[in-house]
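Sharing a structure here in structure tokens format.
All protein chains of the complex are present and in place, except for one that has been dropped.
Our next item is chain A:
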Amino acid sequence: MAAWLAGSRWGAAPAAARRDLLVSCRRWAGTSADTVYDVVVSGGGLVGAAMACALGYDTHFCDKKVLLLEAGPKKVLGKLPETYSNRVSSISPGSATLLSSFGAWDHICNMRYRAFRRMQVWDGCSEALIMFDKDNLDDMGYVVENDVVLHALTRQLEAVSDRVTVLYRSKAVGYTWPYPFSMADSSPWVHITLGDGSTLQTKLLIGADGHNSGVRQAAGIQNVSWNYDQSAVVATLHLSEATENNVAWQRFLPSGPIALLPLSDTLSSLVWSTSHEHAAELVSMDEEKFVDAINSAFWSDANHTDFIDSAGSMLQYAVAFLKPTKASARQLPPSVARVDAKSRVLFPLGLGHAVEYVRPRLALIGDAAHRVHPLAGQGVNMGFGDISSLVHHLSTAAFNGRDLGSMSHLTSYETDRQRHNTALLAATDLLKRLYSTRATPLVLLRTWGLQATNAVSPLKEQIMAFASK
């Protein structure tokens, strides 16, 4: 499966000639009266806005013109609303470093965020659990509302508006790709046609327009994707009592994982991936029943079987015998009292991976390149990782005077990121499938596997390091 997901371009250019033939056939021999931008980022979501920001604040891009195209309206930067938004993201330390490199993290700190120091992940069918934490109880990650991040990014973009232009309410409707190498009278740039009929030219187009990426479709890049038979329900929950609330909880139920992310001392965010029918039911049921459903999902031992329990405790004794250190007993998450009205939403889940991340004068980042199940909390972090890598390569290229759309550094970015993303995508998909079943052999396998992984600290540290890049 990883082989399907991996791009065909690990060895650079022999495939490039073949790829050039796959480029869509609309050519442009028009005038060059339009402005030629150095980089156009299509899509102003979390990842697109962060990309434009990162380029705007990069030293070697001082002289360059960057444009961000966003189909939605500009969000007025007023006061932060009292109620928390139900769409939150878990930001890894690596992503936080990226955001602080262009000053957005300071704005986030001034608004609101929640750091969590520990993560407990356990099985619904057995006692097995794994506890992640850093040795000195450093922050493992941050839970931030998506709106807060976007607000911070918008403020930073405004501060650098001489270099980065943002066009709101502009949707690109057509793209025209250049010939492989300069032929007589054909423009070597990418031409973008906007909804209002105006055109732009750019040396590099970055597609950050989400998992139904128009850029990716226009370029004809093949996307390996499938829909999961699960939808995610998100909601903002009020806890029964105020606690320190710096632990992220996730339990794998046979129907799908349920996760509780801390937002404040009394509030947590719910992400419950479950079957489509159950998700629809959860969203429409009344509040009391919903709260009961959540509590029992976290606390109930209904799916335990004696066989698995005894097999699990057997391994637990063995581990305790070999490694008599701190025993991680299963802790229970805080109980939920209320749910915020109108904060229950559901959205479908799927997996997607673009076979190629780059083409001549085109690069894909974020969900346009890869879409993942939220069980590992990695979706937006992979996007931020793409940004770090691409900005690094573009910055070096700009300092070397290279043409920004040249394949040499774009292929390095692609190799770099495909290696990381393919592994993570494959692992997440494997976990999802492994934990979707109640079949005893698999439950036994995953119980022992989880307990063994929990016992081996270097392995846990490796996992945390990989996920927090």
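One rule holds in what follows: a residue touches a chain if its C-beta (ideal position, glycine included) is under 8 Å from a C-beta of that chain, and two chains touch if they have at least 3 such contacts; residues count from 1.
In this section, contacts and distances are computed from a predicted model.
Engineer: Using the UniProt record as the reference, specify the protein name of the hidden chain from among "Sorting nexin", "Translation initiation factor eIF2B subunit gamma", "Ubiquinone biosynthesis O-methyltransferase, mitochondrial" or "Integrator complex subunit 4".
Structural biologist: Listed in its UniProt record, the absent chain's protein name reads "Ubiquinone biosynthesis O-methyltransferase, mitochondrial".
Engineer: Could you pull out which residues of chain A are in touch with the chain that's been left out?
Structural biologist: Given the touch definition above, chain A has residues 11-14, 16-17, 32, 36, 59-64, 180-182, 184, 187-189, 203, 398-403, 406-408 touching the missing chain.
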